[in-house]
Every structure is written in structure tokens, then in C-alpha cells.
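Note that one protein chain of the assembly has been removed; the remaining protein chains are unaltered in position.
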């Protein structure tokens, strides 16, 4: 069992002990992912791109940001567990699609998808 | 090296080949997390809670939803890698806080945080 | 001058007094819209669809929800003002497109876009 599997087991137990499965249908968990993502976003709202790496080094901000990223992760892992999708495998599949949509030759140094 | 580390390495390489590090400051990656979370959300927008599990079993919807979850995961893993935070460790820390904020005795069957 | 114009003027003044124009480029304001939308979302995260209207009638929840909707509105009006778009006119244009994409004959009682 790798680290992510062990963590997922612990998240599952955390939810089961509190009988939260009744609230954790995929719709509600997708909302949880998005609302937590909104909190992560709020941390960088008024920060210039050029300051974002530097700001993240401040210990207080870093702890806060790290906690917000954790909240997104918890919601996302619970979502995937609920719908029975292996997130890492889903990412492997998506990376293949992305390799085709963003070929190195046409995407080097360009963020927008080539047409 | 576990599966998540191996995947993170591959994501890092994907980005490096395309010279996308210049776009991937923490602010922009937080935006990517949130905009991908919005796409995941859109899949369940008009679906009743009571239909959400069932809908997710439809093969076409499932593939779409799985891909949206993957996009959130990619953005989140890249974000954590950029700021040098171990997501799984951050979740462990957050789970301890959550255990205190949502004690089993007061949170069983109740989603809202006890006051 | 109608109510929305008067309000927009007051929002503009609020920002100018605080010299916040420097933070209010369209990117940052789009982030503000999305992070405030995430807070509105959080209010309904664990609520069933069938309970959502009822919950909103509770005076405390209602005041909170109303304030979150206001935050989204403020960010959206500031965004449109910054980029020089008349939101109501933009909505008129969008409604025409939506009328074509969702013709009454094919969309009655169906939320998903007809193919």
C-alpha cells in the first residue's frame, strides 16, 4: 500500500466515524472541491504574478496556503474515492491527451492550446 | 519512489519540455486549480443530489468527470510542487486540525462545524 | 442615471479613495469574482437541493448568503467597469445566443443543451 492509498483509507475512516457519507454524494463533493479551490485562490487574489513565489515563502502565509491546498486535496481524494476513480490513473490518461493537444513542437513557450 | 512521486516527476518533465515554468507561478496555478474545479462543478450543476451517484455511472459522463477530476489533480500537484509542499503531508496535518474541530462525539451525522 | 449606474459610481469612488485601482486589473478582479463565488457555494455545500429554498429562509443564513451574493456582485461590477463592458447589455447579447442554443421546443423541462 503506497502513501496515497494509506491516506485515502484514513480519510475514508474519518468520514465513516462521523457518518458523513450521507452528505458526500459526488455533487456535494464537487462543490467542496470548488469552494476550497476558491479559498486557495483568495490567497493570491491581490498578489502580482512576479510576487507570488516570494509571498509563498513567508512562514505564516505558507502555512495558510498549505492548509488550503490540503483542503482541496482532501475534497478531491474523497470525490475520486466516492465515484471509484483512481485519480493517478485518470491523470495518466489525461496526460496522454494533453501530449497530443499540446505537442512540444508547437507548445514550447506558449501556454494557449495550438489551433 | 511511490506512484505519486513518479507521477509528479512526469508532470514536471511535461512542463519543462514545453518551457511552461514561466507561466506556472503559484498565482497562475491556483487559478488553474479553481478554473478546473469549476469545470468539474459544471458536470453536476443541474443534477439532484439523489441522482449524482447514479449519473456518474454512465460511461460517457464518467469518462468526462474522470477527466475533469484529473485536470484538478494535475493543477493541484503542480501547485504543490512549485511551492515545495508535500500535499499528502499537508493533508495529514490538516486532518489533525479537523479531528479537533469536528470531534466524533459532536459531529456524528452533522456536516456543519460545531460551535 | 439608474440604480446600477449610481451604484457603480459609488463602487468606483470606494476603490479610488483607497487607491485600489493598482490591484484591480482584470486578472485580479476575475480572481475576486471566482473566490467570492466559492464562498457563496460553500453556503450550500452540504445542503440537499430539496432543502435549499427552505434553508435560505432562515434569517441568519439569509443575511450571510445575501452578503456573499453581494460580494460576487461587487467583484463582477468592478470587473465590468474596469474592462469597459456594460454588463446588462452583455447579458442581452448572451440571451440571444442562449435562445438559439436552447430553443423552447427542445429545451422545455430539460436543463442540458440539446445536441
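By letter and in written order, the chains are A, B and C; residue numbering begins at 1 in each of them.
The definition used in the following text is that contacts are C-beta pairs under 8 Å (C-beta built on N, C-alpha and C of every residue); 3 or more make two chains touch, one makes a residue touch a chain.
From a predicted model like this one, the values you see are computed outputs, not experimental measurements.
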Contacting the left-out chain in the complete assembly, out of B:16, B:42 or B:104: B:42
In terms of residues, what is the contact footprint of the unshown chain on chain C? 2-4, 7, 10-11, 14, 17-20, 22-23, 25-28, 30-31, 33-34, 37-38, 40-41, 43-44, 47-50, 52-53, 55-56, 62, 65-67, 69-74, 76-77, 79-80, 82-83, 85, 87-88, 90-95, 97-99, 102, 104, 107-111
Name every residue on chain B in touch with the hidden partner chain. 23, 28, 31-32, 34-39, 41-42, 44-46
Missing-partner contacts on chain A, residue numbers: 31, 34-35, 38, 41, 45-46, 48-50, 111-112
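Following the convention adopted for this analysis, only the chains that are shown with their structure count from here on.
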Note: chain B sits from chain A at a C-alpha centroid distance in Å of 2
Among all residues of chain C, those touching at least two other chains are 31, 34-35, 38, 41, 45-46
